[in-house]
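The complex appears here without one of its protein chains, the remainder shown in place.
Order as written gives the chain letters A and B; numbering starts at 1 within each chain.
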Amino acid sequence: MMKLSSEPFLWTLFSAGGVVAALLVPVHLLLFGVAFPLGLLHAPSYEHLMALVGLWPVRIYLFLLCSLPLFHWAHRFRYTLYDGLRVKHLNEVIFALCYGGAVVGTLLAGYLLWSL
Amino acid sequence: MKDTIIVEIPRYSPERDAEPHFQRFEVPVYKEWVVLDALNYIKDKLDGSLTYRWSCRMGICGSCGMMVNGEPKLSCATFLSTYARNGAAVRVEPLRYFPVIRDLVTELSDFLAKLKRVKPWLLREDEPSLAQGEFLQTPEQLEEYKQFSMCINCTLCYAACPVVGLDPVFVGPAAIALAQRYNKDSRDEGAEERLAILEHPEGIWGCTFVGECTRVCPKHVDPAGAIQQYKLTAALDWVKSFVMPLGRKNKDVDHAGKAA
Partner (left out) sequence: MPEKPLSKAPIYTEFHPRWYRPHVSVYWWLGQRQYLKFILREISSVFVAWFVVLMLLQLRALRSGPDAYSRFSHWLQNPLVIAINIVSLFFVIFHAITWFNLAPRAMAVRVRGKQLPEIMISAPNYAMWVVVSAGVAWLVLR
């Protein structure tokens, strides 16, 4: 029997995104956001990165790294707006902005990775 | 000269007041006294009009839930001496996020309605005859739900949960934990029915895992854990409904004297 509520699906996406964000985002942000710009570690060359990104498994990995954490953010931020700011009356708008944003980001990631 | 402590209590009478006003009482501190003893002393010796709920005075009936210095506590299980350092006052208020009928007494009918809605009793397709004997349950089967069965309906978890305060329609920790207690009971067959009731933004999905409910629970029920497990079950159930649309078979339960 199909459940009509979309919540289980969204929660599953949120959980998957949470796992990806927890496992992978710290090291990526540490390297590319802090260590390389500050010169703490030797930054990889353009060629090395392009070589890595040329491999299809890496592209799929990067796609998931971009997409799933966005859905994690969308779900959590939606509930934070409901609870933190008590704006539940803007229900549909928040829903659209959050998950819509995640979808846009996913499409962008897909497009960029496909055309690299 | 024995120690005393100031107990601050908001007094509110619906016929008389538009909002509560704090009143201070000086109460002696004995080593073995709990906050409930202080309230009984006040009612007995200082102001007989003070109104509050209590019954068993030993942490099992769930009647005496109150906010003590901003924390949801059972007044019969909270020692007064903890608060009696350096002449500090202790503030005793009615449980948060409930309407106040009078003084420290809260209105619980909404909670009771929510509890009833989740059907916290054994749901079965068929009622076996008495001749078949009682249901048998192994210790392992009991362990599956025993923790959630310890709930005394004291509603401390409702006072701790910010979602209850922000969204009064949210079913709340205790109701969901008790639904899960029956879902996990091997004698029960109502998991699908309860899931249909709770699978809503006001049910399990309203919970954002703040975790305060588990922290304040005097019986260590862990309602937050129950709700997260319930979410996982609901999510897996949803996945299964795509992969295996034919439905699941009923659980087999042993009866004393007859093969399952």
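The definition used in the following text is that a residue touches a chain if its C-beta (ideal position, glycine included) is under 8 Å from a C-beta of that chain, and two chains touch if they have at least 3 such contacts.
Values in this document were obtained by computation on a predicted structure and should not be read as measured data.
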Given B:6, B:60, B:77 or B:100, the correct residue touching the omitted chain is B:100
In the complete complex, the non-displayed chain touches which residues of chain B?
12, 14-15, 17, 19-20, 70, 96-97, 99-101, 107, 109-110, 113-114, 117, 139-140, 143-144, 162, 165-166, 168-169, 171, 196-197, 200-203, 208-212, 215, 222, 224-225, 228-229, 231-232
Contact residues on chain A toward the hidden chain run 4-5, 18-19, 21-34, 36-38, 41-44, 46, 48-50, 52-53, 62, 65-66, 69-70, 72-73, 76-77, 79-80, 84-86, 105, 108-109, 112-113, 115-116
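Please note the rule applied: only the chains that are shown with their structure count from here on.
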Cα centre of chain A to Cα centre of chain B, whole Å, reads 37
Interface with chain B, chain A side, in the complex: residues 1-3, 5, 7-9, 11-12, 15, 79, 82-83, 86, 88
Which stretch or stretches of chain B touch chain A in the complex?
162-163, 166-167, 199-201, 205, 208, 231, 234-235, 237-239, 241-242, 245, 247
